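Data block below; observations after.
Complex shown without one protein chain; remaining protein chains in place.
Chain lettering (A, B and C) follows the sequence in which the chains are written, and residue indices restart at 1 in each chain.
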Amino acid sequence: MRVGVLTGGGDCPGLNAVIRAVVRKGVQVHGFEFVGYRDGWKGPLEGLTMPLGVEQCRGILPRGGTILGSSRTNPFKVEGGVEQIRANLAEAGVDALVAIGGEDTLGVATKLAELGVNVVGVPKTIDNDLSGTDFTFGFDTAVNIATEAIDRLHTTAESHHRVLVVEVMGRHAGWIALHAGIAGGASAVLIPEQPFDIEALCRHVETRFETHYAPIIVVSEGAVPVEAGEGEDGMTLVSGEKDAFGHVRLGGIGDRIAAEIEQRTGKEARAVVLGHVQRGGTPTAFDRWLATRFGLQAIDAVADGEFGTMMALHGTRIDRVPLTEGTAVLKLVSPAEYAEAEVFFG
Amino acid sequence: MRVGVLTGGGDCPGLNAVIRAVVRKGVQVHGFEFVGYRDGWKGPLEGLTMPLGVEQCRGILPRGGTILGSSRTNPFKVEGGVEQIRANLAEAGVDALVAIGGEDTLGVATKLAELGVNVVGVPKTIDNDLSGTDFTFGFDTAVNIATEAIDRLHTTAESHHRVLVVEVMGRHAGWIALHAGIAGGASAVLIPEQPFDIEALCRHVETRFETHYAPIIVVSEGAVPVEAGEGEDGMTLVSGEKDAFGHVRLGGIGDRIAAEIEQRTGKEARAVVLGHVQRGGTPTAFDRWLATRFGLQAIDAVADGEFGTMMALHGTRIDRVPLTEGTAVLKLVSPAEYAEAEVFFG
Amino acid sequence: MRVGVLTGGGDCPGLNAVIRAVVRKGVQVHGFEFVGYRDGWKGPLEGLTMPLGVEQCRGILPRGGTILGSSRTNPFKVEGGVEQIRANLAEAGVDALVAIGGEDTLGVATKLAELGVNVVGVPKTIDNDLSGTDFTFGFDTAVNIATEAIDRLHTTAESHHRVLVVEVMGRHAGWIALHAGIAGGASAVLIPEQPFDIEALCRHVETRFETHYAPIIVVSEGAVPVEAGEGEDGMTLVSGEKDAFGHVRLGGIGDRIAAEIEQRTGKEARAVVLGHVQRGGTPTAFDRWLATRFGLQAIDAVADGEFGTMMALHGTRIDRVPLTEGTAVLKLVSPAEYAEAEVFFG
Partner (left out) sequence: MRVGVLTGGGDCPGLNAVIRAVVRKGVQVHGFEFVGYRDGWKGPLEGLTMPLGVEQCRGILPRGGTILGSSRTNPFKVEGGVEQIRANLAEAGVDALVAIGGEDTLGVATKLAELGVNVVGVPKTIDNDLSGTDFTFGFDTAVNIATEAIDRLHTTAESHHRVLVVEVMGRHAGWIALHAGIAGGASAVLIPEQPFDIEALCRHVETRFETHYAPIIVVSEGAVPVEAGEGEDGMTLVSGEKDAFGHVRLGGIGDRIAAEIEQRTGKEARAVVLGHVQRGGTPTAFDRWLATRFGLQAIDAVADGEFGTMMALHGTRIDRVPLTEGTAVLKLVSPAEYAEAEVFFG
């Protein structure tokens, strides 16, 4: 059997660990051959391949990123895209695909599977917002990086009696903010699922200074204030304005919150936007272990002919679930999960 | 209500995070008062207390160890021990206990609960060998430390064409070795649950050198060779003998395996015993998150009067299970779990 | 003798290590007593003190920040400030001061020393731009954090064929950028001392893509483009404009450079601003060693009555140099130092 492998979407620590596991078990146990497809779905779409065997997988386990490259190309948005993929797979003699990616990449996989392409999916997102699996790899690494940053910022906040606002990844789901906020001992966690009240936050900040040391606020990039009225977001400052301290406030939600806090409480506040460092570099042990197990299970699913499935962690078990299960709805932080640790944030 | 808290057994990253969560939620939500018992069961046995409130829990979240101290004291091995505990609890006005510990500490908790003491347990072991819960805190930290060490040893092994044997914790269960071996890209993993054949291992080492770079062998401290006959353990060298390279081989299983490999394959081999660094220092984000959630749930269990339970992670949920469930049998690596990643070790 | 200790300016990993060394040696060897002054020069100015002895210094060696707090208060900008300080020192019976800080804090120390106050200085700046000493503590920590971030970003840049621009601290001097750029394998390093030509940078970026993997550009926050003409800075975009990819580009120099690169080369570019994580958290071993030795030497200088001096690292030796030497001119990256590693950046 000849199996194609591709990685799509944003890069994520653990992608190489999946590739290595797929190939090692595929070659050594199942006797498969492999084709590496470059840059996500762009690879099978345009026939961009690279050699992929045990040799190419040496030493990649601890390395972040993906040796296959990635892209956000969607073949369903390309005229005749599906036919091109079929033709390219046929020409390369590829019988099955292992597609490693998030919502978008697996969404394509889901549709291709419905159209009869032999595809098995491996869920990937540092945001941890894919349904059907307890965790995705990359998430633990991102949370650890964010937590280490919060640890570092505590000493600065305390030494300068300042508020520090840490903006972490999470456009739709607040998992990174919630986990890193709990692990880092934050004073508040703001997530997309729960619009925040800027005035209540500021009052909370003032309380913290009274009874406690300087607060750290962890905020998902996708967090939003509660609406204050017709088209208003409840925040005073818009991008580009100077705040009470004369700092021009720009950029994302972290910066705007810091500006509001300064304005409303008179306390100095600074924002730190962690950005891409959360998604690069060597994976944690947990992510390497999870990614490796996903890869081993995925190639077994190929061998078993269980196409249209994706791998999922349930407790400590790796199960195969229908691809549709992982891509139907985003896994969001529930009100109960958000409330669980509110004693630290309240 | 007045609640006593104690930590028993070997120290473990995350103990302080549990204590902090128990106290913060106990005080702020339930209005409880707390008594800190020093040094495990020795505390209630001998009436050794320390003040424990929100103030004592400041800044302890990222710190390893336990502010309460620990010991392996077993009150059931002390004449009149149980009565002393009852008397001391009564005198201090303590209505309930939160006991954080491993097999031994929770074993005592189980028996005391059966005798009517109000006790709630929180499972703790870096070895991850407690039943009833998917993971225990401390384990993820230990695995990350071991994995980072393996990462570092790879470059040494390759540069010197050497075999490196890494001995990790795990007297009865091979979880740390298995997870770190997978995450670190080891060439073999030896665990207590699966006696190893030293000759087969040595042949495997030779194969690795032929086709591959220098091998890393990860071994649990409790790993044992298959029996070679009447009282023999299949290993040639005993402690204190010189091996083929003139090195005196001593100590634990790691050292003995390194000696056998040198003797039987003619390849240079070195052992590294990670030891206590695996159990100290700041916990990973996962362990802080798990420990915090165990603590929050434990004090809720106290508030609910659900004594005789211990906290358990199932998937992403924290459940309360009977204390007996966690302490009945050790959770060992099953043959299937051991075999899952054998393509890398075979 | 009674000695006051204060820390001024931005916080910096190693401050607590200095304090601990000053106090431990002062108490145990010289028999001194100590007064902790809070929040930099604000402390002696307003008579804000805290107890400072061996007890307060327990466990602070590995902790970032400063237990004394910090501020940027300048007593020379306060009417009657110097007299107030004299009066407060006299009232507290303080015979000498150890002032730990950067250009501003030591500038005040220099003037006070000239006015006859017994003061000894310890240089501190993560920017490493104080003259008279080979290195200052905090710098090594900042460089390591920046380097680790660059390591992580490499895999993202490669996986997505993107340019990543990393903005690091350094308003006037490019030391952090230069060291982290060399250590992290950057493709270009832009520093305040050497205005950059944005067009040349973009051509360089294109070359990298041809012959090499995706480039990482490290830029000091204080880096500036060469002037392109009357009041122009040679950059096309100003804050708030949309770039070719539709991203609104805001904020600092890193963001603007990323925007220009996208605009001029058509390559996707992203900026990461490391910010305050560079200055918080536990110090590296080098910084703890340097800070400790500075502290030991500083209190000996007090004992020797060598006031008006500051501690300086020369090679591996700690010397005492006149305070004026450290505060006269900023230590900048020389053209020769910038050129040394240009083979990697050219």
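One rule holds for everything that comes next: a residue touches a chain if its C-beta (ideal position, glycine included) is under 8 Å from a C-beta of that chain, and two chains touch if they have at least 3 such contacts.
Keep in mind that this is a model prediction, so the values were computed, not measured.
Asks: What are the shown chains in contact with the chain that isn't displayed?
Replies: Counted over the whole complex, the chain not pictured touches B, C.
Asks: Which listed residue (C:88, C:147 or C:187) would be found touching the missing chain in the intact complex?
Replies: C:147
Asks: Would you mind spotting which of C:68, C:153, C:296 or C:323 touches the chain that isn't drawn?
Replies: In the full complex, the listed residue that touches the missing chain is C:296.
Asks: Hey, which of B:28, B:131 or B:156 is the one touching the hidden chain?
Replies: B:156
Asks: In the whole complex, not just what's shown, which of B:69, B:185 or B:225 touches the removed chain?
Replies: Residue touching the absent chain, from the options given: B:69.
Asks: Write the list of chain B residues that the hidden chain touches.
Replies: Within chain B, the residues that touch the unshown chain are 7, 10-11, 13, 15, 63-66, 69-71, 145, 148-149, 151-156, 158-161, 164, 239-240, 248, 250-251, 255, 270-277, 279-282.
Asks: Using the touch rule from the top, list residues of chain C that touch the missing partner.
Replies: Within chain C, the residues touching the omitted chain are 24-25, 28-29, 58, 61-62, 134-135, 140, 143-144, 146-147, 151, 179-180, 182-185, 213, 282, 284-286, 288-289, 292-293, 296, 314-316, 340-341, 343-344, 346.
Rule of thumb we're sticking to: only the chains that are shown with their structure count from here on.
Asks: Taking every chain's C-alpha mean, which one sits closest to the mean of all protein C-alpha atoms?
Replies: Of all chains shown, the one whose C-alpha centre lies nearest the global C-alpha mean is A.
Asks: Taking each chain's centre as its mean C-alpha position, how far apart are chain B and chain C in Å?
Replies: 41
Asks: Centre to centre, by mean C-alpha position, how many angstrom separate chain A and chain B?
Replies: Chain A and chain B have C-alpha centres separated by 30 Å.
Asks: I need the residues of chain A touching at least two other chains; which ones are they?
Replies: Residue numbers touching two or more other chains: 151, 282.
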